[in-house]
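Here the complex is missing one protein chain, while the rest keep their positions.
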Amino acid sequence: MKNIFGNSLTVTLFGESHGPAIGAVLDGLAPGIKIDEDYINSKLDQRRPVDKISTPRKEADMPEIISGVFNGYTTGTPLCLIIKNENVKSGDYDSISRLARPSHADLTARYKYGGFEDYRGGGHFSGRITAALVAAGSIARKALEDKDIFIGTHISECAGIRDKGFADLYTDIAEVNEKGFPVLDDQAASAIRAAMEAAASEGDSVGGILETAVTGMPCGIGEPWFDTVESMLAHGIFAIPAVKGIEFGAGFDICRMKGSQANDAMRYEDGKVVTVTNNSGGINGGITNGMPVVFRTAIKPTPSIFKAQETVDLLKGENAVLELKGRHDPAIIHRARAVVDAVTALVLADLLTMRFGTDYLKTEEQSNTGEHI
Amino acid sequence: MKNIFGNSLTVTLFGESHGPAIGAVLDGLAPGIKIDEDYINSKLDQRRPVDKISTPRKEADMPEIISGVFNGYTTGTPLCLIIKNENVKSGDYDSISRLARPSHADLTARYKYGGFEDYRGGGHFSGRITAALVAAGSIARKALEDKDIFIGTHISECAGIRDKGFADLYTDIAEVNEKGFPVLDDQAASAIRAAMEAAASEGDSVGGILETAVTGMPCGIGEPWFDTVESMLAHGIFAIPAVKGIEFGAGFDICRMKGSQANDAMRYEDGKVVTVTNNSGGINGGITNGMPVVFRTAIKPTPSIFKAQETVDLLKGENAVLELKGRHDPAIIHRARAVVDAVTALVLADLLTMRFGTDYLKTEEQSNTGEHI
Amino acid sequence: MKNIFGNSLTVTLFGESHGPAIGAVLDGLAPGIKIDEDYINSKLDQRRPVDKISTPRKEADMPEIISGVFNGYTTGTPLCLIIKNENVKSGDYDSISRLARPSHADLTARYKYGGFEDYRGGGHFSGRITAALVAAGSIARKALEDKDIFIGTHISECAGIRDKGFADLYTDIAEVNEKGFPVLDDQAASAIRAAMEAAASEGDSVGGILETAVTGMPCGIGEPWFDTVESMLAHGIFAIPAVKGIEFGAGFDICRMKGSQANDAMRYEDGKVVTVTNNSGGINGGITNGMPVVFRTAIKPTPSIFKAQETVDLLKGENAVLELKGRHDPAIIHRARAVVDAVTALVLADLLTMRFGTDYLKTEEQSNTGEHI
Partner (left out) sequence: MKNIFGNSLTVTLFGESHGPAIGAVLDGLAPGIKIDEDYINSKLDQRRPVDKISTPRKEADMPEIISGVFNGYTTGTPLCLIIKNENVKSGDYDSISRLARPSHADLTARYKYGGFEDYRGGGHFSGRITAALVAAGSIARKALEDKDIFIGTHISECAGIRDKGFADLYTDIAEVNEKGFPVLDDQAASAIRAAMEAAASEGDSVGGILETAVTGMPCGIGEPWFDTVESMLAHGIFAIPAVKGIEFGAGFDICRMKGSQANDAMRYEDGKVVTVTNNSGGINGGITNGMPVVFRTAIKPTPSIFKAQETVDLLKGENAVLELKGRHDPAIIHRARAVVDAVTALVLADLLTMRFGTDYLKTEEQSNTGEHI
């Protein structure tokens, strides 16, 4: 389905970096979800560049909701939001428009779209499109929170520096969601910031690993064989630019365990089945088991760097050297967490809607207009 | 998929009559389709109200394409177009907002959306949304024309008055596409207009039957069992408000024939297989057979009339009488033809893309940017 | 999606008339639906040929359920059923295999599948495939009945002879579902049978119109704009071979009414909103309004007739005359009603599942295995 994702709740993405606007359509949202603009903006803030370690291209990036909301609540009809593109310096890109940027989509876009693609600023492949994803996802995410389902993501590792792990998830998720720079341990945060700035000063970039946890997911969610929680989350997460890996629970490390170590023993606690360990990441057979859903996402270093790079000149058909100018992020991992959270919210909202019907995410039972029928 | 339709080429509709904007997203369009704004506008003109027999709410209704087009050609990425809502007199609707309009979606929308729906002017159910459908469809339609696939629709019958039938399809389709009022026979046209005006003067409305023909469709198009030409066209056409029936080829009349009359004899003509009659409407087993695709669509009389109507007051929970004020169409059939044409174009473009791949509808082989790879 | 139909509950059809088996997969069925084999067989009986007026090819046609059922209840995992092909006289077809049968899919299948199709007995286009559809549909239909949603179809018109209309739907639906020959009026039934036999004796065939009604549908079902009750039913019904038209409520006749006649006045009755007339066929804006859903389907005369027909010899590339031998139905309309009922059940079950979640159609709350968690 190309630019559409989901089953019962779908998100459609559109837009190019230097076109008139980017945006998203959510179709299948329950009616009666309260729209909290401050909440949406707080999530967009987490995606916005911060000080020295991010690109100074600053935009209002304020989404306009142009359909699907009435008197402050979703109507149940498609919600379209757009974010206009402003403050665009296309000139920065003109000089390099014929040199394919290594590990960007410049070359593959040309293969696929035959030279008709809008190449300016990466066009439809720009990380900028994720602003629409964050705005859309935050609507679903707020509805999940109103059902006590909470999502949080921290930088588990960056430039070789590790954050402490999630411990008490309820407080850790709350804490990381308050932070502009999503690292639990303050010393690790400082070290990671320093590493990012050091990379920036060399014209280079760094990557890292995001760890996401979700609490409060009902048991029995996921649609095997193919639309399992893992399959759907992986599908959505890999749509985010710069993602090169995903692992659930103990992930790749589980491969080095014996079965007797890897298996999560079960027991009753307060009449509920819990597991002693959570190597499964809250998912068995693709279905939630009531434990927190936990996964990690590998984010590659920002491919836009300021060192000379060997590449090809697509116009001249010859080898060339690319020296990027302009201002770019030496790291995007701290901004990417908002996107991972948003995609997670959309996937879980979709699976819950499929399971429980189109009204499940409603936050208000009270009719908007007062009629009772 | 609710507000999304199609397989390889999908259209997503959004918007409410009195919200900020309506619009559509096309996903799966080939790159390299030339955007002809005059063409798009000419199709929107056919949907616009005309003089006495249509509602005087006049809007620019000019679509803005906010993504998916670069240097005048589609990019192959999602094309989003929006049409802003202006000139909205919400006041006209406030006084009746609690009285469900008979044979409108007011009541059913409340059942489905629980009172959160935007009821103003029919909200998401307004015929106005079809402007976005016409704009989107006309992009696909122009690409089809560049492949010698032509679509035309005339009013076959209205208020008991019949137009002459399609005869030479190539000239008739061209002719009807030039006409603002889509009736082939000029006397019939005058009579139908007169009937519409008479209905208007009584505060009443009329309906009719649209007949659509498509020439030039390649053989072998359609995806049985379920995504046949008939199933997909019917699916799309019934999404248009006011449609209550569809029939292909000889349609309901074929039920009164014997098999020996109904069957279309075949023979070779210029090395190509043709049928002597076209009772099948160009489709056998759901797949095109090379003959013109022909179908008829039943359009009910506009449900907004100015006579007193029994209905219910949804707030008070009691019976009531509705007397509509304001200005409405005594007929929409002449405007609906643009919508039927648009949906037809979208369905055929989808089936052709599925069959021949994502580049099939390209109108230019020449790269937009000059690169060759 | 080609041979897959539905959103939350999908049906996948497979098989060729003279291959090893035909069958269907239902994906998205609730767990806990009781499987009633007698019920399924009673519906298959309605599709089976009857005496003189149908083809004598008699088969057990007993479906085997090979997955998705355990201890007599659906498991919630995909239910696959197959019906083996037996008693196949391929020889009957060999002599005509190069002559395309008029108004069959022989020619279009060759266009689409390039000569790789299994042409024997119409292959994948054979009406025989509908046996799998009836079996699958009857599982959904029984679950709907357990929720007091009843579907019934009668021959409204055949060979120019009209049945009386539906009057008291609850008793009429029950009555027609008991009948092997689905005509309400016994005199009309005799006349229609006689007309079918007369056509058979001439080597000819007749068609007709089926009228379907559904009682008990909850209000607010349907997913505008595109997956409305009308769009989804039309999509499914046009997948049935021989269907050339569909109309809802007053259908094509509504086009000749004024708005003041066509509109369904509303009023409260026992605290529920009802309409005085049902020209809308129980659907407004594509959503159920609580009145019975009513539609009519145009079934063309069986294209297999025994009169000489002009056609083409696809091997020799020349015109030819086809004289069919063997035994075929002079009418399929009486058998087609079981298929229309089945498709209707599948579409409504899908829309209800989308609306209310994956457990909605469950007929038993009691766990199959006794565990409580």
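A, B and C label the chains in the order they appear, each numbered from 1.
Keep in mind that, in the parts below, a residue touches a chain if its C-beta (ideal position, glycine included) is under 8 Å from a C-beta of that chain, and two chains touch if they have at least 3 such contacts.
Small disclaimer: the values here were computed from a predicted structure and weren't measured.
K.L.:
Write down which of C:His104, C:His124, C:Arg193 or C:Arg296 is the residue touching the left-out chain.
P.N.:
The single option touching the absent chain is C:His124.
K.L.:
Among the options A:Ile209, A:Leu348 or A:Leu361, which residue touches the chain absent from this view?
P.N.:
Missing-chain contact among the listed residues: A:Ile209.
K.L.:
Which chain C residues would touch the chain omitted from the figure, given the whole complex?
P.N.:
Answer for chain C: residues 1-4, 10, 12-16, 19-23, 25, 27-28, 31-32, 64-70, 73-80, 82, 97-98, 107, 110-119, 123-124, 314-315, 317, 359, 362, 364-365, 367-373 touch the chain left out.
K.L.:
Kindly note down the residues of chain B that lie in touch with the hidden chain.
P.N.:
Chain B touches the chain not shown through residues 7-8, 77, 224, 273, 354-358, 360, 373.
K.L.:
Using the touch rule from the top, list residues of chain A that touch the missing partner.
P.N.:
Touching the chain left out of view, chain A contributes residues 1-5, 7, 13, 100, 102-105, 107-109, 111-112, 124-125, 129, 157-160, 199, 204-209, 219-228, 230-232, 234-239, 241, 243-252, 254-260, 262-268, 271, 273, 275-276, 279-281, 283-290, 298-305, 307, 309-312, 317-319.
One rule holds for everything that comes next: only the chains that are shown with their structure count from here on.
K.L.:
Same or different: at the chain A/chain C interface, is the fraction of residue numbers used by both copies above or below half?
P.N.:
Same; most numbers are used by both chain A and chain C.
K.L.:
What's the rotation, in steps of 5°, that superposes chain A's Cα atoms on chain B?
P.N.:
It works out to 180 degrees.
K.L.:
Whose Cα centre is nearest the centre of all Cα atoms in view?
P.N.:
That would be B.
K.L.:
Taking each chain's centre as its mean C-alpha position, how far apart are chain B and chain C in Å?
P.N.:
Chain centres of chain B and chain C, defined by C-alpha means, are spaced 27 Å apart.
K.L.:
What is the distance, in whole Å, between the centres of chain A and chain B, each centre taken as the mean of its C-alpha atoms?
P.N.:
37
K.L.:
Chain A to chain C: how many Å between their CA centres?
P.N.:
Centre-to-centre distance between chain A and chain C: 45 Å.
K.L.:
Residues touching two or more other chains, restricted to chain A: which are they?
P.N.:
Touching at least two other chains: 77, 373.
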